[in-house]
Each structure stands twice: as C-alpha cells, then as structure tokens.
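A protein chain is absent from this complex, but the other protein chains hold their places.
Each chain gets a letter, A and B, in the order it is written, and its residues are counted from 1.
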Amino acid sequence: MTASFRLDSIVGREVYAANSRRIGRLHEVRAERRGSTWVITEYVIGAAGLMERLGLGVRLVLGFERPTGYVARWDQLDFSNPRRLILTCAVADLRRE
Amino acid sequence: MMDIVRDVLDTSVVDRNGREMGRVDGIVIEQDDGPPRITTLLIGPAALGSRLHPALGRFVTRVEKLLGIDRDRPSRISVRDVEEVDRKIRVRLTVGETTVGAWEQLLRRWIAKLPGSQ
Partner (left out) sequence: MKKIFNLALGIVTSIGGFVEVGSISTSVQAGAEFGFSLLWAVAAATLFLAALAEMAGRVAAVSKRSMAAAVRERFGFHFQIVPLGAEFIIDTLLLTAELGGAAIAIKMLTGVGFQWWVLPAGFMAWLLLWFGNFSVIEDGVGLLGIVTLSFVLAAWRLHPDAGDIARGFLPSLPHHDITRYAFLAVSIVGATVSPYLLNFYASGAIEEKWTEQDLWINRVTAFLGMGFGSTVAMGCLITAAMVFGPQHLKVDTYEQAAQMFVPVYGRWAVTLFALSLGVGCFGAAVEIALNAGYVLGQALGWTWGIDRKRRDVSRFVAAFSFMLLDGIVIATMGFDPLRVTLISVALTVVIMPLVVLPFLVLMNEEQYVGRHTSGVFGNGLLATLTVLGALMAIVVIPLEIWGS
C-alpha cells in the first residue's frame, strides 16, 4: 500500500522523541538519486529552528559555532502523522552533526 | 546526495530549452516498505497555497476549476524527468508538454487583446 505525502507539509515541523521530548525541527531532507527515483536517506533535525535556517551568516557574525543538531536515518523517523513527527529510535542512536 | 529543502524546494525549474516553468512549489513523497521516495515535483499556486494552509490550496483549486484551468493541476513533474539539479532544475520536458503556466495563458487571452501587447 503506497502512502503518499507532501514533503513540504513535514518540513519545519517539530520532531519528538518516543517520550514526547522535543528534539528540534525537521529542516532538511537528504536524498540520493537511484536510477529514476530519488530515495530519501536521512533527515536533518535542527537544534534551534530559525537560527539554523539563517545558518552560516548569523554564526559568522555572532562568532561562535552553535551546537547544531541531529541526523536521523530514513527509518529512524515516523511521519505517518505529519503534525507530529516521532523518532522510531532513541535519541542517543541519532548521529550528531 | 541532494539537500532537498535547500536545493530543490522553491528552486526555479526550466524546460529542456531553457524556458522558465516556475518554481518547485511542492514535493510528493511515496512510501511502500523501504525508504520513502520522492516521486513528483509540483508547480502551481494550488500547491503553493496548501503550503500555507490546506484550505488555501483547496480554495485555489476551486478558483482554477471556476476558470476552467484545473485539468491536471497543480502541474506534476516526475523526478524521472529531472535532468539536472543545480542553480536551476532542468527538466527534459518542454513547457508545452506540461500544464504549467495555465494562469499565464488564461491572462494572455485578455492582455493580448490590448493594443501594444507586442
């Protein structure tokens, strides 16, 4: 059964751990071209939302490296409810970036 | 490896002749078992509207229906047809093979009637 979603409806949403703790916002989706499809490989979850989107420029001016966020593999995020993105693993299992 | 939000969403799309088709206003993901796949890029005000609120998207669709331009809208571009993702997204179709620019064509019918539209 093929489920079909709008990617833009989950971007920017809050991501929660299994225990309902807020982890950050989903602000990037990485995909790989495999043949004629683009396969999603990972999700980048930002520690501070807007600041992350503003990115380098602000960090440059403020002069420090903010702790960024987490990267979840495709199977580590459940977006069956786009309004509430939930990790399918422990926070400790996420890669830090 | 593509950064979809940064490099695909909201980026300009051009056809194989370099003609502007619009911007990627929406992206469709599909999933069976296995990793989710990006299958389609959406172009059009209905797709853009629903990003702000689903009701807005539906409203735009209703307006397009009233104006008779709702067939196959918002325009769907299969990622299979995407040749290159760079500063712009180049697609191997031509504008004419898609439904982008339906509003442009609709308004052109009126604007072309005015003297000096050339």
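Rule of thumb we're sticking to: contacts are C-beta pairs under 8 Å (C-beta built on N, C-alpha and C of every residue); 3 or more make two chains touch, one makes a residue touch a chain.
Computed from a prediction, not measured in an experiment: that's the story for all the values here.
Engineer: Where does chain B touch the missing chain, residue by residue?
Structural biologist: Residues 5, 9-13, 20-23, 25, 43, 45, 48, 51-52, 87, 103-105, 107-108, 110-112, 114, 116-118 of chain B touch the chain that is not shown.
In the analysis below, only the chains that are shown with their structure count from here on.
Engineer: Let me have the rounded angstrom distance from the C-alpha centre of chain A over to the C-alpha centre of chain B, please.
Structural biologist: Spacing between the chain centres: roughly 25 Å.
Engineer: Residues of chain A touching chain B in their complex?
Structural biologist: For chain A paired with chain B, touching residues are 1-9, 11, 27-33, 36-41, 74-75.
Engineer: Spell out the part of chain B that touches chain A in their complex, as residue ranges.
Structural biologist: Chain B reaches chain A through residues 1-6, 9, 26-32, 35-39, 50-51, 79-80.
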